[in-house]
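The complex appears here minus one protein chain, its other protein chains still in place.
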């Protein structure tokens, strides 16, 4: 079923839900899902509403044009997403394939409403995985000499494939600020710890060293500050003294797969709204 | 802050959210929380909306009178709850005190917005607990001869204390149909298993016998069919071969406390809507 | 590192740990892991001990011959597993590929210490998946006419591939008693519910109908009684009224993958001891 989804945040004020639902009703839309939230501390209103486009009087740009004056009056930050326009996602990987295989098999099973036109990697290890699923694999090695040019190369590649979402599926390179700024809140990373604990390299080894009883994984949008972006999803798994750092790495892979795919699905279904450095996940 | 909460379910149809929010807006209310859900299979619309009463033009009965024609036109099953009217809750117990102490200490800490005018028990074991918290304790022993009269005695007791919610905090007697029918969807039980597994007596022993790796607890509204009422909340805890049935009983107590108190809090804050034999917990 | 693992259960009696560790010590072994458990109710002793074979005086059959008299005297049921002898696992599938892909990618990553010589299916849907990983795929359709012969065909196939463990990775056919008896406690199934709740077909639909707040998955050894075999592992995931039966199916896939792979890993590392209809998972 073709649907439209409106994501809004604005200063809280009376009549917001009524105004938005009135707009949809007026043009003949039937609401499928509506969720709103008010952050009392910040006095900010958040809303996600999805409606069926069958029988709706407006289409793509006409929806935007008709809604713009309402949004302006209410000082809304807003976006309309049409289910017909599937997102195009680039997967960035290095050597470890667990997240990649998980995403590819979910995609093949129809769980992820997106296209996967390209896989990018700084190593060639996962080229066979890409080939098995018939997805172009681009090898962009990162060395001292190539580092300068890699950002431009990646941006050009994203443009060539009309990418709008980038998933770092255990991509073990720091993303450069220029690339991040070109895709604000569109680059999703999986960090293998329960952030904000164990920022940076080798988090499972840090966790083992500290003697924690739970390990975690965190999926977040990438910002220019390392591992500090808005968190989309997290989960944890119990460990004990019996688990070496190597065991934690193995157990953590399951967390990483699940947390990353949940975060990506929330993103693809327009359920994530970023506000400041936090997310509202409807 | 004084608020009103409207719980609605009705056949799905266009304009429902707009109509309800229009009603609130028209009388000067500011929406604090709104949540809706449509069960596509059954084509039923569910909604919970809570708004501030400060500045709202109507009060208690006037709200009901003003909303009734709208509800009738839309074939709504509905209820309005005012935060000022605290629920009056009777706690039924037998011998085990973990749920009772948990509820009493939460109540004392201000976590449960209700009054606790009476504790009822078929044994005297927990009388000291009631006395410590200054709550009247009524001992209604259930024997072969008293059984017939106990239903009438309990109903009279509930009326005398103006009770509207009954919590079976590990009350180990079967509730009679007459009592259940007098309090539809107002009697909350905690069953010490992950329903529908292990219905009936000694569920932890059943669980141990079956060799499960997780034990559970389930809080549900009581219906005339044993352990079959609408589920409000559930949770589980990991066990292993090291845990005897006795260990499971001990571990299960923590589940029971938490699941029962979560279910009660959801009930007291008007977040539970029963539909058929299921709940929508907003 | 080459190791041997001894799994024992017998009537509890003084000196068991001392006797077994004395045997290992006497022949020059260094214990890596030792775990024991006594079921007080049944007065049964369980033990798993793993030791390094480097410097150990005995090898394969010699270990068995040397230990047999000790075992006989103590009335032990026992087994020795050598890490050098990798298990050979057949995967049975039908149409859904999530468990298959998960196991194949774990195997490729070196997480599962076993060989995967053959994939068997009653449909051809997952043939491409098998081919991508270079594993022979045998299509044995089950129809009214072939049903009689399929058991013999499967047993012959298992023998031809020297299979010792069979994983039903969402194989949607009932396994026949003759096949089950040929592989006692060697056939691992994943059932898509929290057993013993929702035995049989369409458990997620049953779960949705009942209105549960958690869904589960259970991995167990297959016995001739449907979904009643010894449970190896279970897990659950939270759901709400927002989740349709279809959503539960999707969420359940993640549970199934993880629970099945954990159970298989426990089996492959000789950590599962079946006793009666329960397991001790060390």
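The first chain written gets the first letter, and so on, giving A, B and C; residue counts start at 1 in each chain.
To be clear about the criterion, a residue touches a chain if its C-beta (ideal position, glycine included) is under 8 Å from a C-beta of that chain, and two chains touch if they have at least 3 such contacts.
Bear in mind that the values here come from a model prediction, so they are computed numbers and not experimental data.
Note on the undisplayed chain: of the listed residues C:22, C:41, C:136 or C:177, the one touching it is C:22. For the chain missing from the display, the contacting residue among C:30, C:79, C:146 or C:246 is C:30, taking the whole complex into account.
Only one of A:125, A:147 or A:213 touches the absent chain when the whole complex is considered: A:213. By the touch definition given at the top, subunit B reaches the unshown chain through residues 96-98, 101-102, 104-106, 108-109, 111, 132-133, 250, 254, 258. Although one chain is hidden here, its contacts on subunit A can still be listed: residues 37, 39-41, 46, 194-198, 210-214, 216, 230-236, 240-242, 244, 277-281. Not every partner is drawn; the one left out touches subunit C at residues 14-18, 21-22, 24-25, 28-38, 238.
Going forward, only the chains that are shown with their structure count from here on.
Of all chain pairs in this entry, the one linked by the most C-beta contacts is B-C. In whole angstrom, the spacing between the mean C-alpha positions of subunit A and subunit B is 37.
Contacts with at least two other chains are made by no residue of subunit A.
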